[in-house]
Structure formats: C-alpha cells, structure tokens
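Notes follow once the structure below has been shown.
One protein chain is absent from this view; the other protein chains keep their places.
Per-chain numbering from 1; labels A and B assigned in written order.
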Amino acid sequence: MSLTAQEFAYISGLVRRDSAIVLDTGKEYLVEARLLPLARQSGLPSVSEFVSRAQQRPEPDLHRKIVDALTTNETSWFRDGEPFAALATTIVPDLMARRTGARNLRIWSAACSSGQEPYTISMVLGDIVPAAWNYEIVATDISTEMLTRAEAGCYSQLEVNRGLPANMLVRHFERDGANWRVSPALRKPITFKRMNLAAPLPVLPQFDVIFLRNVLIYFDVETKRSVLQRVSSLLRPDGWLFLGAAETTLGIDDRFERVPAGRTSAYRLRDGKNTAPTGAQEKG
Amino acid sequence: MNHTTPTDDDLRVIAEQVWSSYLDLDGASPLIAKPADAPSHEVCASVSVTGAWRGHVVVRCSAAASRNAAAALLGVELDDVTPDDVTDALGELANIIGGNVKSLLPEPCALSLPHVLVHGESGYPQVMEVCGLEATWLDEPVTVSVLESTVVERVG
Partner (left out) sequence: MHAMVIDDSRAMRLILKRIAGQLGFEVSEAANGKEALDLLAAADNPPELALVDWNMPEMNGLEFVTAVRADPRYRGITLMMVTTEGEQSQIVRALAAGAHEYVIKPFTPDAIVEKLALLGLVPNGAVA
C-alpha cells in the first residue's frame, strides 16, 4: 500500500510547519524511504499505515521523530549566526556591566541535542569574557543518547563542515582519526545534564541567558505555555531568552517582550528590574 | 597526533560520507556496506600516495555503477553519460576518498592525480591490502581498497 496524496500532503505540511523545509510532490519516494524505519519500529507494515496513524493520533514525540527523519541529520554550529554575534557584541557586555559584583555568567542551552549549541556558546564566551570573570554553561537534553554524544564532543568531518568557521575548527578541535574532537578547554565550562522541559524542572540557580531554540515548535500551545513558564522561572529577571528563528512568545506568554539583540531579537521579562538594557541598540 | 593504519571501519565511514554528499543527497539510494553478489572490476579508479606512507587507494565498481555515479555527480541524464564523464567522475571519487584516507596516514604525504581504467583490472605489484570495503550501491558492486607498498625504499 503506497502513500496517498493526502497522506503525503499531511507529512509535507508537518515538515514545513516545524522546519520550514519544503517537500514538493515528486519527493514521495523520499518520505517512503525515510519513514520506513519508523513504520517498522511501530510494528506497521507500510509507511502509509504509519502516516495515517500519526494523523489520527497526533503525539508531539512522534511528530518530532517524523520531522527529524525527513530533515537534515546534521545540525549546524553557529546556527542562524546572529544570536551568537549578539551574545558577543551586545548581551555579554550588557551583563558584564551589571554583574560587576559576582563576575559570573550562567548560560543554559536547553535541548542541546548533539552539543553544537553549547560548544558554540563556549567558543564565543572563550573569546570575549576576560580572565577575571567566570562563566558556566549548562547543556540539557531529554535524550541520554544525545547527551552522551554531546559530552564526547566528537564529530565527523561532515558535521564540522556545517557552519563552523575554519579558524574555530583549528583552534578548538583536534583530529581523532576520521573525526574531530573538541579541546578540553572548550568542554571545561560546560555541564551536561538530562532534563525534560515538559516536566517539573530541578531547582537551579537562575541563568543570565537561556537558549531555547527550535524546541517549542514541536509542542502544542498548552505545552509551549507550560515549558515557557518553567524555563522562565530559571531566568534572571533581567536575563535574555533566545528562541529559534521562526519562533515567538507572542500568543503564548505575554510576560515576555521581544527586544533587539545585535542584528536579531531576543526575549526579556517585561517586569525585569531593568527593562531598558544598557548597550542595547535603538529599535528600528 | 598519533596515526594508526586506517581500518575497514574508517574506510566505510569515508565512503558513506562521500556517497551521502555527492551521490545520495536525499538519502534514498545509500551506499550499503554489504558485499554485492559478485564484485566487479569493470571500472577501476585509483590514486597513489607517496611520502611518509606509500601505496594506493583503489575504487572498483561495475560499468553500470560507474555510469550511475557519473550521472549523479555531474548532474547529467544517465543516457547522456559519456566515457569521459565516467573517467572524470570516478577519478574524482578516488581523489576524494584517497584524500580522506591520506588524512589518516602518517604526515607528510602527497596524493597523485587519479588514474582510471575501464574494462581492465589495475595491477599493483608488491602491495598488501591494509583495509577494504565491499559495498553495494543501487544493487551494483563497489569496492574500495587501501594497498600499502611492500617495496623497501632504497636509500642513496
């Protein structure tokens, strides 16, 4: 039984919504090939049956697996560029101006996946934070498999080709056979922990910056709301929140407002102690 | 930095990455690390390595696989593939695989230009296979071998 036009349309709608990737007609064979392993895992004989079940019983976890299977496998370093540039040019200087007492910065990479995001943050902070300051990066994910990978910090040649500036590659990585491994110095400020954002979070000291990128898109509105609620409880009142390029808090949690951050935007709590950040660029 | 001899697994990873980058971009026709029913030496593309390590990296496949590779790599229709296309495509595959193998060998080494032979088996006197990959692509045989030269280099 092969995929019907309606089933294909459902899958491409799902993928486009969650990843902005477009699967035009003609790509049915791709959907068949990539979803067959998932169908078999679910004990179903065909992709068509698998898809029609996914339609009838939508589950966030299943949708995420479908989207993952159909979108590119490798995640990038410095994903979307601008948030990391903003971290360097605007946010860290702003925080350093305020935290002169403690001289400590805490960053959270929530849903760190295979680790490209926390290591990217470590690269940026390593370059701009002076020796007299301390910084910690907490990297969490729901998958222990992903966390093990992230902690190992070992990447294939194809993976390090993805958005990683060559000078960062030679400075922060060493070849290990056919792979590239992060330097101990890059890994040192990072703590890897398992965490499920859709469940009550452990009590942790609040963070100055939280990266919650391309996570909310996989959840329904109710879950988005509860995740944001929990995550924001771990954000300093004057802290910064980064979402994915196509995401927003609008319609989900109006305690946040969107503010300029370098050449992109970030989110801050409206009732934060300082709603007008020093060093922030003018709007418009 | 320590260099060990490349393993069968290293070769498999390299070949899979080459395939998924150039010949199987959408994942629908991957290189499968399983021997085909019968190996084929109809087309043979190789690069030689000189320097701190000496030997050859050889890619062998059937004529059909070579034409599929040329079509995919060069973006031409299968029916339009010319013998020159096959030579250029297979030569470049041997070059890229060879280059990646070189990165696993002691430094410094240099890679020769590729050599492609159609309808003939390339012979390499006095070599020893250090690792190999027998694979299948679109039901056709593709093999990769790393052959180390056993000739003792004379000094002076």
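Definition applied: a contact is a pair of C-beta atoms (placed from the backbone, for glycine too) under 8 Å apart; a residue touches a chain by one contact, two chains touch by 3 or more.
Given the structure is predicted, the values throughout are model-derived calculations rather than measurements.
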Among A:Q157, A:Q206 or A:T264, which residue is in touch with the absent chain? A:Q157
Contacting the left-out chain in the complete assembly, out of B:C61, B:V81, B:I96 or B:V127: B:I96
Would you write out the residues of subunit A that touch the absent chain, in ascending order? 72, 76, 78, 81, 157-158, 161-163, 165-167, 169-170, 174-175
Omitted-chain footprint on subunit B covers residues 1, 17-18, 20-22, 25, 73-75, 88-89, 91-92, 95-96, 98-100, 102-103, 107, 110-111, 113
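The rule is short, and it goes like this: only the chains that are shown with their structure count from here on.
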Taking each chain's centre as the mean of its CA atoms, how far is subunit A from subunit B in angstrom? 37
Which positions of subunit A touch subunit B when the two form their complex? 27, 29-30, 33-34, 156-158, 174-175, 177-178
Inside the complex, what are the residues of subunit B that reach subunit A? 1, 4, 10, 13-14, 17, 20-21, 26-28, 100, 103-104
